[in-house]
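All remarks here apply to the structure that follows.
FYI, not all chains are in this one, though none of them got moved.
Chain naming follows the written order as A and B, and within any one chain the residues start at number 1.
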Amino acid sequence: MDMNFTPEEIAFRDEVRGFLKDKLPEALAAKVKGGKRLLKGDYELWHTRLNERGWLAWHWPVDHGGTGWTPIEKHIFEEECVAAGAPRVVPFGLNMLGPVLIKFGSDEQRAHYLPRILNGDDWWCQGYSEPGSGSDLASLKTKAVRDGDHYLVNGQKTWTTLGHFADWIFCLVRTDSDCKPQQGISFLLIDMKTPGITVRPIVTLDGEHEVNEVFFEDVRVPVGNLVGEENKGWTYAKYLLTYERTGIAGVAFAKNGLAHLKQVAARQMKGRKPLAQDPLFASRVAQVEIDLMAMETFNLRTVSAAQHGGVPGVESSMLKIKGTEIRQEITDLLRRALGPYAAPFVPEGLDEGYNEPPIGPDYANPVASQYFNMRKVSIYGGSNEIQKNIVAKMMLGL
Amino acid sequence: MDFNLTDDRRMLKESLSRFLQDRYGFETRNEIAGSEQGFSRELWAQMAELGLIGAMLPEEVGGFGGEGFDVMTVMEELGRAIVVEPVLPTAVLGAGILAEAGSDSQKGLLEKVISGELLLAFAHGEPQSRYSLSDITCQAERTNGDWVLDGQKAVVLNGDAADKIIVSARTSGTDDDEDGLTLFLIDTDAKGISRRGYATVDGGRAAEITLEDVAVGEDAVIGELGKAFPVIEEAIGRGILAVCAEALGAMDVAKDMTLEFLQTRKQFGVPLGKFQVLQHRMVEMCLEIEQARSATILAAGRMKEDRATREAALSAAKNLVGRSARLVAEESIQMHGGIGMTWEYALPHFAKRLTMIDHLFGDADHHLERFAALSQAS
């Protein structure tokens, strides 16, 4: 048993910290940590900085631009980025499409798309979910019918994150309906400028626009945009869904959230004393802190097992469940910490350049919205119910 | 013992229910909530005409109800439509205080309140007070026969639209002393009052109100000088009962929407409702709603009992409603999945209202602590 990083790993961590200190603009980090809205340019700036350093595609194979980091190094890098307040790297091109193209794409596709992903020339979005599909992804209905050297695509995708910024979308489409749902699915790359595509914003319960519906009406897609073989798309999709799940626990996000919660509780007053000293509230905070400490070790055990050649199985699902529970509990306690000042709804206050004085304490504005927004983490990426089904199946084998 | 509504209340409930179904569909509600003013003057007038405000006030002041079960009946129906009109601040808090403690001329105003012509707000909480009812620093000093008020009031419901506000201020005592508080009735266009209105997360409106050298006459004082605390506590007590009942209505709708969703939405080829895990979670939700309903009924029935009995029942109800409303809000979103996260769909707006009710008049933990203290004292 050895719970410490090696000197090499500590040196690596310091290198990452140095990079973040140099290259992550303070104003941007403050925006991220303060729960402000990010602009397209904010994402692009950070994407470029990482690419310049060669750390953008750290999970790709080395000969395609990856870093060759060990699981522990990858873990350190992810944790440090979040801790420093770096914007997330939009994952669709880099973490999702990239690995699929590397494994299943043609040489031409790899040569064309991969450098453009790294350069940030193409903003990708994901066309998986459809209305009514939920966690049953294979029930998708969007059809692609071969018509000469094109596919004619008709249907609808939904929950398309940042689709309103995207140049391209990778889609799962049905190319054969006379078979099991998982068969007959193909993986297509579609230019968002193609005629027949309409993007409609979905406003979420917190009043924000991050996701979209995408409609396809007789959209003509060149057959060259098919990845791999026709009707084999489900295999590629599954590969993508299991790729790189080490960050799934969201430990660093939770740690940021907990630190913020403790600051807020120290500043909020209850009966003329800091709320942090209230026995009941303190016990609730302590409870989630204990859970988080344990989960951090649980996560490290999984990372360390990967370092020693293990393949995470049910651990990913378990970490997803516990990680989302903890993050939701933290935003819930934040909301409760505010008391009456959780109520004001001033969405314009989340924009850069808003200059009015805050209503209530300066940290209050995003809190309730974040609490509601955070409901999504136990729904998307395979709901917690689905994760429990997966673990149960492995465990009970019934 | 009889837990059925009286005929009068049943009729009121039915007419209100019909009215809201006809005129206050979800899309209308969202449009109203998103409008500049944040509520509809027209619908407000119609609600008044239906007797909704009068039902919450006793006959002595021109109403035709005013008991706990009246408040409960009306508010539960309003909760079923997540009505954003300022019923709580005007009819329950503002008018309730005037009916309870107002002078004859102040009570005379209630006619206009009942008819929907006069909007009220209760400007009590302050930036530092959190859920304490006595932590008031707003000062009122007597100068040349006038009272001059200075202070700041936080998250005043309907504070921006109210014609008159009831302001709590300290006329003696230290900062969180229950003694020394006095209530004043003040026109919102009085000199020295500035208001910053804003929308709230649950579709309502509130305001930060600053009072700077606001001068009012002796006739602005409500009730006895320095002895407002019991009046405030009773007003907040009625507010607690009102929002508990409102939450019951909203929880019922959220539960029914979820139930229907589970029955109709299929995944992996079967209705979601066939999954035993979701079945049991629905049962747990229903059970907590029944518990919350029971606690609210108990509180409504104890509104006229001695202080300790009444307040213990109110704190119990608010605690149980706080917990069950959180459960219902979170679980009904979770069981809906993505669609439960969208602005267009009604459910999350019910969830938001349910959540924000926890931030009114003390959250579940506040009332747990308060119940423990009341229970130990008794």
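One rule holds in what follows: a contact is a pair of C-beta atoms (placed from the backbone, for glycine too) under 8 Å apart; a residue touches a chain by one contact, two chains touch by 3 or more.
What you see is a predicted model; the values in this text were computed from it and never measured.
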(request) Tally up each chain type across the whole complex and write it as a label-plus-number formula. (result) A x2, B x2
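Following the convention adopted for this analysis, only the chains that are shown with their structure count from here on.
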(request) Please work out the Cα centroid separation of chain A and chain B, and write it as a whole number of Å. (result) 38
(message) Looking at the complex, which residues from chain B come into contact with chain A?
(response) 125, 127-128, 130-132, 135, 154-155, 175-176, 196, 198-202, 206, 208, 265, 267-268, 275, 277-278, 326, 330, 333-334, 337-338, 340-344, 348-349, 351-352, 355-356, 358-360, 363, 365, 368-369
(request) Sort out for me which residues of chain A touch chain B in the complex. (result) 129, 132, 134-136, 139, 158-159, 202-205, 207, 268-272, 280-281, 284, 328, 332, 335-336, 338-346, 359-360, 368-369, 371-372, 375-376, 378-380, 383-385, 388
